[in-house]
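Every protein chain of the complex appears in place save one, which is left out.
What follows is chain A.
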(Lines give C-alpha, C1' and ligand atoms only; values in the text may rest on other atoms or scores of the structure.)
Protein backbone atom coordinates (compact mmCIF):
# COMPACT_ATOMS: atom_id res chain seq x y z
CA UNK A 1 0.00 0.00 0.00
CA UNK A 2 0.99 3.59 -0.44
CA UNK A 3 0.88 6.10 2.35
CA UNK A 4 0.38 9.12 0.15
CA UNK A 5 -2.80 9.93 -1.74
CA UNK A 6 -2.58 9.79 -5.51
CA UNK A 7 -1.60 13.30 -6.64
CA UNK A 8 -4.54 15.34 -7.84
CA UNK A 9 -2.63 16.77 -10.80
CA UNK A 10 -3.63 15.05 -14.02
CA UNK A 11 -2.76 14.94 -17.68
CA UNK A 12 -3.51 18.34 -19.25
CA UNK A 13 -5.36 16.64 -22.12
CA UNK A 14 -7.45 14.34 -19.93
CA UNK A 15 -10.75 13.98 -21.80
CA UNK A 16 -14.18 14.61 -20.31
CA UNK A 17 -17.27 12.51 -21.00
CA UNK A 18 -20.85 13.46 -21.88
CA UNK A 19 -21.57 14.69 -18.35
CA UNK A 20 -18.37 16.72 -18.12
CA UNK A 21 -16.41 14.41 -15.82
CA UNK A 22 -12.89 13.11 -16.32
CA UNK A 23 -11.84 9.56 -15.65
CA UNK A 24 -10.11 10.83 -12.52
CA UNK A 25 -13.50 11.95 -11.18
CA UNK A 26 -14.52 8.28 -11.00
CA UNK A 27 -11.64 7.31 -8.74
CA UNK A 28 -11.88 6.59 -5.03
CA UNK A 29 -9.30 6.55 -2.26
CA UNK A 30 -5.87 5.11 -3.00
CA UNK A 31 -5.76 1.32 -2.76
CA UNK A 32 -4.43 -0.33 0.40
CA UNK A 33 -4.15 -3.72 -1.29
CA UNK A 34 -0.78 -5.29 -2.00
CA UNK A 35 1.15 -3.70 -4.84
CA UNK A 36 0.39 -5.51 -8.10
CA UNK A 37 -2.95 -6.96 -6.93
CA UNK A 38 -5.19 -7.87 -9.85
CA UNK A 39 -8.12 -6.34 -7.97
CA UNK A 40 -6.66 -2.86 -8.49
CA UNK A 41 -6.73 -3.40 -12.24
CA UNK A 42 -10.38 -4.43 -12.00
CA UNK A 43 -11.09 -1.23 -10.07
CA UNK A 44 -9.37 0.70 -12.85
CA UNK A 45 -11.49 -1.14 -15.41
CA UNK A 46 -14.69 -0.30 -13.51
CA UNK A 47 -13.59 3.35 -13.38
CA UNK A 48 -12.94 3.34 -17.12
CA UNK A 49 -16.26 1.63 -17.91
CA UNK A 50 -18.30 4.05 -15.78
CA UNK A 51 -16.46 6.98 -17.36
CA UNK A 52 -17.08 5.63 -20.86
CA UNK A 53 -20.79 5.23 -20.15
CA UNK A 54 -20.95 8.71 -18.57
CA UNK A 55 -22.69 7.26 -15.52
CA UNK A 56 -23.43 9.86 -12.87
CA UNK A 57 -21.45 8.44 -9.92
CA UNK A 58 -24.17 9.32 -7.43
CA UNK A 59 -26.63 7.06 -9.30
CA UNK A 60 -24.46 4.01 -8.68
CA UNK A 61 -24.67 1.79 -5.60
CA UNK A 62 -21.62 -0.38 -4.97
CA UNK A 63 -22.00 -3.23 -2.52
CA UNK A 64 -19.56 -5.80 -1.26
CA UNK A 65 -18.99 -8.43 1.40
CA UNK A 66 -15.75 -9.30 3.15
CA UNK A 67 -12.30 -9.97 1.73
CA UNK A 68 -9.63 -8.31 -0.35
CA UNK A 69 -12.04 -7.97 -3.26
CA UNK A 70 -14.72 -6.53 -1.04
CA UNK A 71 -12.39 -3.75 0.07
CA UNK A 72 -12.10 -2.46 -3.48
CA UNK A 73 -15.31 -0.39 -3.74
CA UNK A 74 -13.48 2.14 -1.57
CA UNK A 75 -10.99 2.55 -4.40
CA UNK A 76 -13.40 3.53 -7.16
CA UNK A 77 -16.39 5.84 -7.58
CA UNK A 78 -15.82 7.82 -4.42
CA UNK A 79 -19.05 9.70 -5.07
CA UNK A 80 -21.24 6.58 -5.34
CA UNK A 81 -23.39 4.93 -2.65
CA UNK A 82 -21.54 2.16 -0.85
CA UNK A 83 -22.42 -0.74 1.43
CA UNK A 84 -19.83 -3.06 2.90
CA UNK A 85 -21.93 -5.94 4.17
CA UNK A 86 -21.37 -9.06 6.28
CA UNK A 87 -19.27 -11.85 4.77
CA UNK A 88 -21.10 -13.43 1.85
CA UNK A 89 -24.25 -11.36 2.36
CA UNK A 90 -23.73 -8.80 -0.36
CA UNK A 91 -26.31 -10.43 -2.70
CA UNK A 92 -29.20 -10.21 -0.23
CA UNK A 93 -28.33 -6.66 0.79
CA UNK A 94 -28.12 -5.75 -2.88
CA UNK A 95 -31.44 -7.49 -3.58
CA UNK A 96 -33.07 -5.52 -0.78
CA UNK A 97 -31.64 -2.25 -2.00
CA UNK A 98 -32.74 -3.02 -5.54
CA UNK A 99 -36.26 -3.79 -4.36
CA UNK A 100 -36.46 -0.54 -2.44
CA UNK A 101 -34.99 1.64 -5.17
CA UNK A 102 -34.96 0.24 -8.69
CA UNK A 103 -33.61 3.51 -10.09
CA UNK A 104 -30.00 3.05 -9.02
CA UNK A 105 -27.37 1.14 -10.94
CA UNK A 106 -26.29 -1.79 -8.77
CA UNK A 107 -22.75 -3.06 -8.76
CA UNK A 108 -21.93 -5.97 -6.46
CA UNK A 109 -18.27 -6.74 -5.92
CA UNK A 110 -17.30 -9.98 -4.32
CA UNK A 111 -14.50 -12.52 -4.20
CA UNK A 112 -14.17 -16.26 -4.60
CA UNK A 113 -14.35 -16.79 -0.84
CA UNK A 114 -17.24 -14.39 -0.40
CA UNK A 115 -19.29 -15.87 -3.27
CA UNK A 116 -18.15 -19.46 -3.73
CA UNK A 117 -17.89 -20.43 -0.06
CA UNK A 118 -19.65 -18.49 2.68
CA UNK A 119 -22.04 -16.70 0.34
CA UNK A 120 -22.59 -19.44 -2.21
CA UNK A 121 -26.30 -19.68 -1.50
CA UNK A 122 -26.74 -15.93 -1.58
CA UNK A 123 -24.93 -15.75 -4.88
CA UNK A 124 -27.16 -18.47 -6.35
CA UNK A 125 -30.44 -16.91 -5.34
CA UNK A 126 -29.67 -13.37 -6.39
CA UNK A 127 -28.72 -14.68 -9.82
CA UNK A 128 -31.70 -16.98 -10.01
CA UNK A 129 -34.13 -14.18 -9.21
CA UNK A 130 -32.87 -11.95 -11.95
CA UNK A 131 -31.89 -8.99 -9.76
CA UNK A 132 -30.93 -6.15 -12.09
CA UNK A 133 -27.29 -5.85 -11.15
CA UNK A 134 -23.71 -6.28 -12.24
CA UNK A 135 -22.14 -8.95 -10.07
CA UNK A 136 -18.34 -9.04 -10.33
CA UNK A 137 -16.33 -11.76 -8.66
CA UNK A 138 -12.66 -10.90 -8.33
CA UNK A 139 -11.43 -14.46 -8.44
CA UNK A 140 -7.88 -15.15 -7.28
CA UNK A 141 -8.30 -18.73 -6.07
CA UNK A 142 -6.94 -18.12 -2.59
CA UNK A 143 -7.89 -16.64 0.73
CA UNK A 144 -5.52 -13.71 0.52
CA UNK A 145 -6.44 -12.00 3.78
CA UNK A 146 -5.65 -15.19 5.74
CA UNK A 147 -2.39 -15.83 3.92
CA UNK A 148 -3.21 -17.92 0.92
CA UNK A 149 -5.24 -21.06 1.72
CA UNK A 150 -7.00 -22.66 -1.26
CA UNK A 151 -10.43 -21.25 -1.96
CA UNK A 152 -13.42 -23.03 -3.48
CA UNK A 153 -12.41 -21.89 -6.97
CA UNK A 154 -8.85 -23.25 -6.78
CA UNK A 155 -8.31 -25.81 -9.48
CA UNK A 156 -7.79 -29.42 -8.51
CA UNK A 157 -4.08 -30.13 -8.68
CA UNK A 158 -2.98 -26.57 -8.34
CA UNK A 159 -0.18 -25.94 -5.88
CA UNK A 160 -0.14 -23.47 -3.00
CA UNK A 161 2.77 -21.14 -2.41
CA UNK A 162 4.25 -23.48 0.23
CA UNK A 163 3.74 -26.63 -1.87
CA UNK A 164 0.39 -28.11 -0.78
CA UNK A 165 -1.57 -29.65 -3.63
CA UNK A 166 -5.30 -28.97 -3.90
CA UNK A 167 -7.36 -32.18 -4.01
CA UNK A 168 -10.84 -30.63 -4.19
CA UNK A 169 -12.92 -29.93 -7.26
CA UNK A 170 -13.19 -26.24 -8.11
CA UNK A 171 -16.43 -24.34 -8.42
CA UNK A 172 -16.76 -22.67 -11.81
CA UNK A 173 -18.86 -19.64 -10.93
CA UNK A 174 -19.44 -18.66 -14.54
CA UNK A 175 -20.76 -22.12 -15.45
CA UNK A 176 -22.99 -22.08 -12.40
CA UNK A 177 -24.26 -18.61 -13.25
CA UNK A 178 -25.26 -19.84 -16.71
CA UNK A 179 -26.99 -22.79 -15.16
CA UNK A 180 -28.78 -20.62 -12.60
CA UNK A 181 -30.27 -18.49 -15.32
CA UNK A 182 -28.08 -15.41 -15.28
CA UNK A 183 -28.93 -13.47 -18.40
CA UNK A 184 -25.41 -12.11 -18.94
CA UNK A 185 -22.36 -14.21 -18.12
CA UNK A 186 -18.78 -13.36 -18.94
CA UNK A 187 -15.32 -14.23 -17.80
CA UNK A 188 -12.26 -12.05 -18.09
CA UNK A 189 -8.81 -11.38 -16.74
CA UNK A 190 -7.60 -8.43 -14.71
CA UNK A 191 -4.54 -8.21 -16.94
CA UNK A 192 -6.59 -7.65 -20.10
CA UNK A 193 -8.48 -4.37 -19.81
CA UNK A 194 -9.18 -4.28 -23.53
CA UNK A 195 -11.43 -7.26 -22.97
CA UNK A 196 -12.64 -6.44 -19.48
CA UNK A 197 -13.74 -2.81 -19.85
CA UNK A 198 -16.34 -3.41 -22.60
CA UNK A 199 -17.64 -6.45 -20.71
CA UNK A 200 -18.23 -4.31 -17.61
CA UNK A 201 -19.90 -1.65 -19.75
CA UNK A 202 -22.20 -4.22 -21.33
CA UNK A 203 -22.99 -5.74 -17.94
CA UNK A 204 -23.85 -2.33 -16.47
CA UNK A 205 -26.21 -1.72 -19.37
CA UNK A 206 -27.77 -5.17 -19.17
CA UNK A 207 -31.21 -5.21 -17.55
CA UNK A 208 -31.06 -8.40 -15.56
CA UNK A 209 -28.53 -10.29 -13.49
CA UNK A 210 -25.17 -9.85 -15.16
CA UNK A 211 -22.32 -11.90 -13.80
CA UNK A 212 -18.61 -11.48 -14.56
CA UNK A 213 -16.00 -13.86 -13.20
CA UNK A 214 -12.71 -11.95 -13.37
CA UNK A 215 -9.52 -13.91 -12.82
CA UNK A 216 -7.35 -11.69 -10.69
CA UNK A 217 -3.94 -12.95 -9.67
CA UNK A 218 -3.00 -12.67 -6.01
CA UNK A 219 0.54 -11.36 -6.25
CA UNK A 220 1.30 -12.17 -2.62
CA UNK A 221 0.04 -15.79 -2.47
CA UNK A 222 -1.01 -17.12 -5.83
CA UNK A 223 1.34 -15.87 -8.53
CA UNK A 224 3.86 -18.70 -8.57
CA UNK A 225 4.63 -21.52 -11.03
CA UNK A 226 2.21 -24.09 -9.50
CA UNK A 227 -0.73 -21.70 -9.56
CA UNK A 228 -3.47 -21.81 -12.21
CA UNK A 229 -4.45 -18.23 -11.46
CA UNK A 230 -1.11 -16.52 -11.95
CA UNK A 231 -0.44 -13.81 -14.54
CA UNK A 232 1.64 -16.22 -16.59
CA UNK A 233 -0.74 -19.19 -16.40
CA UNK A 234 -3.83 -17.20 -17.30
CA UNK A 235 -2.05 -15.51 -20.20
CA UNK A 236 -0.84 -18.87 -21.53
CA UNK A 237 -4.21 -20.62 -21.24
CA UNK A 238 -6.52 -17.75 -22.10
CA UNK A 239 -8.97 -18.90 -24.74
CA UNK A 240 -10.84 -15.75 -25.72
CA UNK A 241 -14.21 -16.41 -27.37
CA UNK A 242 -14.78 -12.99 -28.74
CA UNK A 243 -13.98 -9.31 -28.55
CA UNK A 244 -16.81 -7.08 -27.54
CA UNK A 245 -17.71 -3.59 -28.64
CA UNK A 246 -20.57 -1.93 -26.83
CA UNK A 247 -22.57 0.36 -29.08
CA UNK A 248 -24.92 2.74 -27.33
CA UNK A 249 -28.29 3.41 -29.00
CA UNK A 250 -28.05 5.92 -31.85
CA UNK A 251 -24.28 5.59 -31.96
CA UNK A 252 -23.04 5.62 -35.51
CA UNK A 253 -21.61 2.29 -36.62
CA UNK A 254 -18.55 2.79 -38.75
CA UNK A 255 -16.32 -0.27 -38.76
CA UNK A 256 -17.06 -3.07 -41.19
CA UNK A 257 -16.29 -6.76 -40.82
CA UNK A 258 -16.30 -9.84 -43.00
CA UNK A 259 -19.63 -11.65 -42.92
CA UNK A 260 -19.81 -14.37 -40.31
CA UNK A 261 -17.09 -12.80 -38.23
CA UNK A 262 -19.57 -10.78 -36.30
CA UNK A 263 -22.51 -11.42 -33.99
CA UNK A 264 -24.66 -8.51 -32.98
CA UNK A 265 -26.91 -8.76 -29.98
CA UNK A 266 -29.46 -5.99 -29.55
CA UNK A 267 -30.35 -5.57 -25.91
CA UNK A 268 -33.67 -4.45 -24.51
CA UNK A 269 -32.61 -0.82 -24.13
CA UNK A 270 -31.35 -0.62 -27.68
CA UNK A 271 -27.67 -1.09 -26.91
CA UNK A 272 -25.91 -3.31 -29.37
CA UNK A 273 -23.32 -5.79 -28.21
CA UNK A 274 -21.09 -6.36 -31.16
CA UNK A 275 -19.02 -9.49 -30.83
CA UNK A 276 -16.04 -10.10 -33.00
CA UNK A 277 -15.94 -13.85 -33.03
CA UNK A 278 -12.67 -15.55 -32.30
CA UNK A 279 -14.18 -19.03 -32.19
CA UNK A 280 -16.55 -20.85 -34.47
CA UNK A 281 -19.05 -23.10 -32.80
CA UNK A 282 -19.92 -20.76 -29.99
CA UNK A 283 -23.22 -18.92 -30.04
CA UNK A 284 -23.41 -16.51 -27.09
CA UNK A 285 -27.22 -16.49 -27.16
CA UNK A 286 -27.53 -20.25 -26.90
CA UNK A 287 -27.44 -21.32 -23.26
CA UNK A 288 -26.99 -25.04 -23.84
CA UNK A 289 -24.17 -24.51 -26.30
CA UNK A 290 -22.50 -22.08 -23.91
CA UNK A 291 -22.61 -24.68 -21.12
CA UNK A 292 -21.26 -27.32 -23.43
CA UNK A 293 -18.51 -25.08 -24.68
CA UNK A 294 -17.38 -24.20 -21.16
CA UNK A 295 -17.13 -27.87 -20.21
CA UNK A 296 -15.32 -28.80 -23.37
CA UNK A 297 -12.68 -26.10 -23.13
CA UNK A 298 -12.16 -26.76 -19.44
CA UNK A 299 -11.46 -30.39 -20.19
CA UNK A 300 -8.87 -29.17 -22.67
CA UNK A 301 -7.21 -27.14 -19.92
CA UNK A 302 -8.20 -23.80 -21.40
CA UNK A 303 -9.69 -20.84 -19.61
CA UNK A 304 -12.62 -19.50 -21.61
CA UNK A 305 -12.90 -15.73 -21.49
CA UNK A 306 -15.16 -13.22 -23.19
CA UNK A 307 -18.94 -12.97 -23.32
CA UNK A 308 -20.15 -16.53 -22.66
CA UNK A 309 -23.88 -16.08 -22.63
CA UNK A 310 -26.38 -13.27 -23.04
CA UNK A 311 -30.18 -13.28 -23.08
CA UNK A 312 -31.16 -10.10 -24.90
CA UNK A 313 -34.79 -10.19 -23.75
CA UNK A 314 -33.97 -10.57 -20.07
CA UNK A 315 -36.67 -9.81 -17.52
CA UNK A 316 -35.43 -8.33 -14.29
CA UNK A 317 -36.94 -9.11 -10.89
CA UNK A 318 -39.15 -6.03 -10.65
CA UNK A 319 -40.79 -6.94 -13.94
CA UNK A 320 -41.40 -10.48 -12.72
CA UNK A 321 -42.94 -9.18 -9.51
CA UNK A 322 -45.10 -6.67 -11.35
CA UNK A 323 -44.14 -3.80 -9.07
CA UNK A 324 -44.93 -0.23 -9.92
CA UNK A 325 -42.61 1.63 -12.25
CA UNK A 326 -41.57 4.13 -9.60
CA UNK A 327 -38.96 3.20 -7.04
CA UNK A 328 -40.68 1.89 -3.92
CA UNK A 329 -38.73 4.23 -1.67
CA UNK A 330 -40.19 7.18 -3.58
CA UNK A 331 -43.81 6.24 -2.88
CA UNK A 332 -45.67 8.56 -0.52
CA UNK A 333 -47.94 7.68 2.38
CA UNK A 334 -51.06 7.93 0.22
CA UNK A 335 -49.70 5.25 -2.15
CA UNK A 336 -48.39 2.99 0.56
CA UNK A 337 -51.44 3.26 2.81
CA UNK A 338 -54.43 3.78 0.48
CA UNK A 339 -57.00 3.70 3.29
CA UNK A 340 -59.81 1.58 4.71
CA UNK A 341 -61.87 1.58 1.52
CA UNK A 342 -59.03 0.15 -0.53
CA UNK A 343 -58.44 -2.55 2.11
CA UNK A 344 -62.11 -3.40 2.04
CA UNK A 345 -62.01 -3.79 -1.73
CA UNK A 346 -58.99 -6.08 -1.56
CA UNK A 347 -60.54 -8.19 1.18
CA UNK A 348 -63.79 -8.39 -0.75
CA UNK A 349 -61.96 -9.59 -3.83
CA UNK A 350 -60.46 -12.43 -1.85
CA UNK A 351 -63.69 -13.61 -0.27
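Worth a mention:
Keep this in mind: a contact is a pair of C-beta atoms (placed from the backbone, for glycine too) under 8 Å apart; a residue touches a chain by one contact, two chains touch by 3 or more; residues count from 1.
We take it that contacts and distances are computed from a predicted model.
Chosen from "dihydrouracil dehydrogenase (NAD(+))", "Serine/threonine protein phosphatase PrpC", "Putative tricarboxylic transport membrane protein" or "Solute-binding protein family 5 domain-containing protein", the protein name that UniProt gives for the omitted chain reads "dihydrouracil dehydrogenase (NAD(+))".
Residue-wise, the contact with the chain that is not shown comes from A:35, picked out of A:19, A:35 or A:86. Contact between chain A and the unshown chain involves residues 1-4, 6-14, 24, 30-31, 34-38, 40-41, 43-44, 190-191, 193, 217, 219, 223, 231-232, 235.
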